[in-house]
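Removed from the display is one protein chain of the complex; every other protein chain stays in position.
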Amino acid sequence: MINKFVLRLFLGSLVLFLSAPLVVVAGVSFNEKKSLSFPPQGFSLDWYAQIFTDDGWRQALFNSVGVAIGASCLSVIVAFPLAWFLWRFHAPWARIVQVLGLAPFILPPVITALGFLSFWTTAGAYGQPWTVVISHGIFFVTLPLVTLTLGFDAVDDSLVEAAATMGADDKTILRTVILPLILPYIISGMAFAFVLSLNEYIVAYMAVGFTVETLPIKIFNSLRYGYTPTMASVTVLFVAVAVIVFGLIARFGDLPRLLGAWRHDEDG
Amino acid sequence: MSGLVFDSIEKKFGDFTAVHETSLTIPNGKFVCLLGPSGCGKTTLLRMIAGLEDPTHGRILLEGNDVTRIPTHQRDFGMVFQNLALFPHLTVGENIAYPLRIRGGSKADCFKAVKRLLELVQLPDMADRPVAKLSGGQRQRVAIARALALEPKLFLLDEPLSALDAKLRESMQIELKQLQQKLGITTIVVTHDQREAMTMADLVVVMSQGKVHQVAPPVEIYRKPKDAFVADFIGMTNLITGRVNGADQIAVAGGVLLADDVPASGDVTISVRPENIRLAKDDGANAPGILTGTVSYIRDLGASIEFYLDVSGQQITAITTPSDRPDVTAGDRVSVSFPREACVVLGDA
Partner (left out) sequence: MKLKPQKYADYATIAFPAGMLTVFFVIPFGIMIAVSFFQRVQGAFYEPAFVFENYARFLTGFFGGILGFSIGLAALVAVVSVVLAFPFTYILTRMSRQAQVVWLVFLLSVLSLSEVLIGFGWSTLLSRTAGITNLLVSLGIMDKPMSLSPSFGAVMTGMVYQTFPYTVLVLYPALSRLDPSLVEAARTLGSGPVRSFANVVVPALRNSIVSTLIMVFVFALGCYLLPQLLGKPSHWTLSVLITDQAIYQSNMPFAAAMAVFLVLVSLSLVAISLLYGKKEHAA
């Protein structure tokens, strides 16, 4: 049927379009010589090893991972009490705080980055490594906030009421009923923040670009000052990490639901 | 010290009154059903006992103590929710032990208690089963066991059997009643199913639109309904309006009926249950308590026979057993006799 063919063509072209740069970059990463050429001439895994053997790249890797872990933890620590409060209490004024939690992510990153630049400069802490952890942590608060809000919504009110009738106060309910049910959402929120922090360039650059090199910053610097196929292997690494993390979330959680779909058996 | 007392309780949600001012006493150790159609306020009343809603006015007293301001988790009762609310992340045993665990109960004590409770609800050896793998009836029993874990003073159930299929529901009604009798615990069940209430309850509280119509044992509710709503809601009935015509007489369309407790004057409505009406071939007799009508339709249900009659323009239903069946068919004229003790004068709804 013509329609099926057109459909396949459309989807196929999209796959091609979306994966083309990744394929090329992957190809470049296997190149034997220290030049960017495609199709690759020769095959070498050197540039992957470089990530760990070259001091500059290895340090950047540690920096990136360290910042990502710190930032994702921070964003959950900030998002959780907010999501809990919005769920537990009837407080219209709290919507303002919720908007504040959503705002950093909705605005163009350049702006948030500039905001942090001015802030840290004024605070006199510009360039300190921990500033980027806080900057990313706040920048990515939106992600766990969204997943946690979804998670709290999914908690059956009658479970909470039943626990109360059995003698559990707020704290106990939180510990014994809510946390176990919400854990998947905490983890997925953290995972989203982690992956995005790993990849993020402009906020990190404006906060600590001159003192701390994360991987994206190093790639950008390499773009300006010296190409090396290690850039390509790092990019491939990023994609691999993203696929693994999102794949795990999909495997153990309900990815379509997290992104806004309703389950087929609960039509609104 | 008389059990649970509602003292002038009222509950409003904004402009909407869910429960109009009510005072009610529920004696200790009794099985009480709050009965009424959806939206009548029965669940709201139950939730106020549990502390899940606060009354807008009034007090709730348990054994003489004012518990109105005491938060839910400090009240001493067990509750079964309509959707059972079993914790999906815990096993059967963990669910039942929950109230004990959060009070710092030791593993050994919890184990013993769970065993005892599972035997009580006839689910032995189910402690390690995950909740998701239970049937509807089994989940029901686990919810009951969990609610009773702390040996509470009150046992509250919100439409506990509505999710079960008909056959299971019937057997659970009996089990629930037997359980209550065995434990002697004050039990309050919310239901919209009048057969359920009639089966299980020592005392029925009939409600509609936020008002309590009648509080009485089931048989009394049936035989002596207080108003038209109760008469109509419980079982089948015939409602006949007429005007007082003497000490015990009411003039209705087509004749005169006799009843007890007739008011001095005015219009009244009386309720007559179909099974109390006597039918016979019309022999022209005309006396108080007897009206004539025409048979519109006969429904033979095997164990009973329903007669749909037209009596002076009003539709009357009568039920007889096969052996008492009069020899009439549709279209025949019959004499319809309303025994005095079967005519119940109703108050205003």
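To keep things simple, chains are lettered A and B as they appear, and every chain counts its residues starting from 1.
Everything that follows uses one rule, which is that contacts are C-beta pairs under 8 Å (C-beta built on N, C-alpha and C of every residue); 3 or more make two chains touch, one makes a residue touch a chain.
Owing to the predicted nature of the structure, the values given are computational and were not obtained by experimental measurement.
Q: If I'm reading the header right, one chain is hidden. Which shown chains does it touch across the whole complex?
A: It touches the following shown chains in the full complex: A.
Q: Given that one chain is not shown, which residue among A:Pro39, A:Gly124 or A:Gly226 touches it?
A: Checking each option in A:Pro39, A:Gly124 or A:Gly226, the one touching the absent chain turns out to be A:Pro39.
Q: Of A:Ala103, A:Ala154 or A:Leu179, which one is in contact with the hidden chain?
A: Per the contact definition at the top, the residue touching the missing chain is A:Ala103.
Q: Kindly note down the residues of chain A that lie in touch with the hidden chain.
A: For chain A, the residues touching the absent chain are 3, 7, 10-11, 14, 17-18, 20-22, 24-25, 27-28, 35-39, 78-79, 81-82, 84-85, 88-91, 94, 97, 100-101, 103-104, 106-112, 114-119, 121-122, 134-135, 138, 141, 157, 160-161, 164, 195-196, 199-202, 205-206, 209, 216, 219-220, 223, 231-232, 235, 238-239, 242-243, 246-247, 250, 255-256, 259-262, 268.
Note that only the chains that are shown with their structure count from here on.
Q: In the complex of these two chains, what residues of chain A are touching chain B?
A: 156, 158-159, 161-169, 172, 176-177, 180-181
Q: Okay, in this complex, where on chain B does chain A touch?
A: Touching chain A: residues 50-52, 71-75, 77-79, 81-83, 85, 87-89, 98-99, 102-103, 146-147, 149-150, 156 of chain B.
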